[in-house]
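The complex appears here without one of its protein chains, the remainder shown in place.
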Amino acid sequence: MAEMAANQLSAPAYDDHGHMSAEEHNENMKLGMWLYLASEIVIFSMMIVGYVLFRINEPDVVELAHSKLGVGLVTANTFVLLASSFFMVMGLRAMQRGNRQGMLRWIGATALGGAVFLAGQYIEYSELAHLGITLGYDIESQWQTFGMRFYAPTFFHGAHVLVGVLWALEVMRRGAKGRYDHDPIGIEMFGLYWHFVDVVWIMLFTLIYLV
Amino acid sequence: MATIAVPLGGGQARQEIEAVRRPALSEYLRWSVDHKIIGVQYGVTSLLFFIIGGALAMGIRLELWTPELDLMVSGAAYNSLFTMHGTIMIFLFIIPMWAAYGNFVVPLQLGAKDMAFPWLNAFAFWLIPPAGVVMLLGYFVSPAEAGWTSYPPLSTLFSGDGQTLWALGAHLLGLSSILGSINFIVTILNMRPPEMTIWRMPLLCWAVLATSIIAVMATPFLAGALTLLLLDRMTGTTFFDASGGGDVLLWQNIFWFYSHPAVYIMVLPGMGVLSEVLSIHSRKPVFGYRMVGLSSMAIAIVGFTVWAHHMFTSLQPELRIPFMITTMIIAVPTGIKMFSWLGTIWGGKIRFTSAMLFALGFMSMFVIGGITGVMLAALPFDIHVHDTYFVVSHFHFVLFGGSVFAIYAALYHWFPKITGRMMDETLGRIHFVFTYLGFLITFFPMHIVGMLGMPRRVAVYDPAFTDLNRLISFAAFVLGFSTFIVLYNIVRSYFHGAIAGANPWRALTLEWATTSPPPPTNFHEDPIPYEDPYGYGTKAASAYIEAIDMAFDRREAAPSGAE
Partner (left out) sequence: MVEASQEMTQDNHGHHSNTVALLGRDITVEGGIYTVVFGGLAILTVIEVLSAEFLKSAIHDAPGAAAALTAIKAILLLAIAIVKSSLVIWFYMHLKDEKRILAVVLLLPLLIAALSVMFVLAVPPTGYSI
């Protein structure tokens, strides 16, 4: 015992920290992820508040935008994102049951859903640009500051979706190598993030497009 | 207590001590995931920025030596000078400095081998050097001029590209702070040894926990506001531009949602340090342990409800009184701590070590800062002294007299653990005298010039204030000089200091139950915490400390009565 400790000390390994049990490690990971998402809640609330202020003060502009834009495309997009969230949790479930191929298929579908959502958002932004709604303030524009107040939160969310899609691909790459066969915590971490992005969209969809 | 818990089996540990050496310098210059290495990296980086920020402060005082412009070419140049001073001291010195102590000490106090997420810990640290470089670069491009608070429209329509770099740098530092704090929360909640319930946790851990909760919940406000500010500056949006349908007050609100809680991010760990240092160096249990732990949490929560007292002159008049009330309420948990410290040292065997001197310095200075805080919370008075040197004086009493004194106390207290060498006590006392007097004579007269009506953030002032300003500047130079004493002490003690041994202060918390410096895995065996982290003055506590001495230093039991 003393020899073992002395051996360890003779070559101080400051990077050697495999000291936790898998269970402890997973508990830490989950708490850490939830705390990270907690901070995201606050950022998103600040992005949203700019829009809500405008919604209250300038209802006419918002209603005009709603009527020009329609609700069809964004509803479809919402369904895609909700479905990808469902695929995500099914992927985790498959891995927990030891079905690696099933997991890869479900997570693949998740990534695809995210990509389709981004494509839909791109189409929507194009339509808005066509209507003359710009990010920068234009004193001539009938839209007043609708552009910035709309684009900031939705683009910020879109950026999160993009990160999520890339993360999903990384999960698939690692999963294909068998990384999660015994411990799917990595998938669960991504799942927490992805569902959170979905929750944010549920709120954004209601607040920005419907209310 | 029926049984005496011995921290280590004595035998094998003795041989191992010889093998423990300080980590090589190269360990500090590369990516490392060891919390002790990262702690020192944080500390040295922050110290570097402290020197830069201090040099800028000397520049400010030099400029204010005369009522006219002399050092600076213009008022705008002076603006960028104090902007950088404030920003560096807050974002690049005090906040990362607490991450330094938190990183080094907290896992050791918990008897853990490392933080919960070692990699994330390293990542959070390595965000700081690039962020600091970005901020400093901004100073040389076309500097930010809007003060550390960066109110629009100063920060949107008037400042140069340096303001954009400022915002980017602050963004990175905010991210670093959030990630670091997540790590602290998880470590403190999940990685205590089974014997250490949350009510037996050292008070520094309580303070770091409360601080981290604030950082995780409040820093995103800053991130959101900075994102909008960057958009305003770079893409032509008008979130904060009233002429373009925006809302100037939105920035002030969001900024202070973050920055008032951030005041507690800067001072709560110092309060934790104080509970440790006062208890250990006066050999008495902390008075009202539970209340001190809970008051940290109370400050963290109430801290979220007081932000608008920074905006008394821009806020809707009806809202002033509610914020005045909440601000006064937050003095209550702070008062609990103050009385706990008094109760702790009352009747203790006080040893006037350098650490203790700085802790007592904190108590005397912070109480002044706290009282001027309550004065400023009183609306009629605040309207009178708003934006004068009275405010400058108040927050320097809190942040220098509070945080920096606590940082020095912590330095003298934990330096032996970090390096294995004692700091030079004589130099430490000289440092204390210069710092204490330099500080008091710098900042106390600022109350007076402030009440007389000298506004803050101006380079040109009424010649009637010249004499007082010369006194302030002279004392500030003494204060600046005192920093070199401690820097010299650090370097000298690192190489020539007396060997510290495992537990030079005869303390009960777990960071002292291992060698100095601790081995890479911190403890050779899982340490058993003493039942009460501050239970000094009992036979059982003496036995525990003697067991540590026996295990690590082969020292014979200290003469009885030392407790």
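Remarks
Order of writing sets the chain letters: A and B. Residues in each chain are counted from 1.
Just so it is clear, contacts are C-beta pairs under 8 Å (C-beta built on N, C-alpha and C of every residue); 3 or more make two chains touch, one makes a residue touch a chain.
Given the structure is predicted, the values throughout are model-derived calculations rather than measurements.
Note on the undisplayed chain: of the listed residues B:S314, B:S364 or B:T426, the one touching it is B:S314.
Checked against the hidden chain, the listed residues A:L31, A:L169 or A:I185 yield one contact partner: A:L31. For chain B, the residues touching the absent chain in the complete assembly are 189, 213, 216-218, 220-221, 242, 247-250, 253-254, 257, 304-305, 311, 314-317, 319. In the full complex, chain A touches the hidden chain at residues 27, 30-31, 34-35, 37-39, 41-42, 45-46, 48-49, 52-53, 56-57, 59, 66, 71, 75, 78-79, 82-83, 85-86, 88-90, 93, 96-97, 188, 191-192, 195-196, 198-199, 202-203, 205-207, 210-211.
As a working rule, only the chains that are shown with their structure count from here on.
Taken together, the chain B residues at the contact with chain A in this complex read 11-12, 15-16, 19-21, 23, 27, 32-34, 36-37, 113-114, 116-118, 120, 178, 181-183, 185-186, 189-191, 216-221, 223-225, 227-228, 231, 235-239, 241, 244-247, 250, 254, 519-521, 524. The part of chain A that touches chain B in the complex is made up of residues 1-2, 5-6, 8-10, 12-17, 19, 24, 27-28, 31-32, 35-36, 38-43, 45-47, 49-50, 53, 135-137, 139, 144-145, 147-148, 152, 156.
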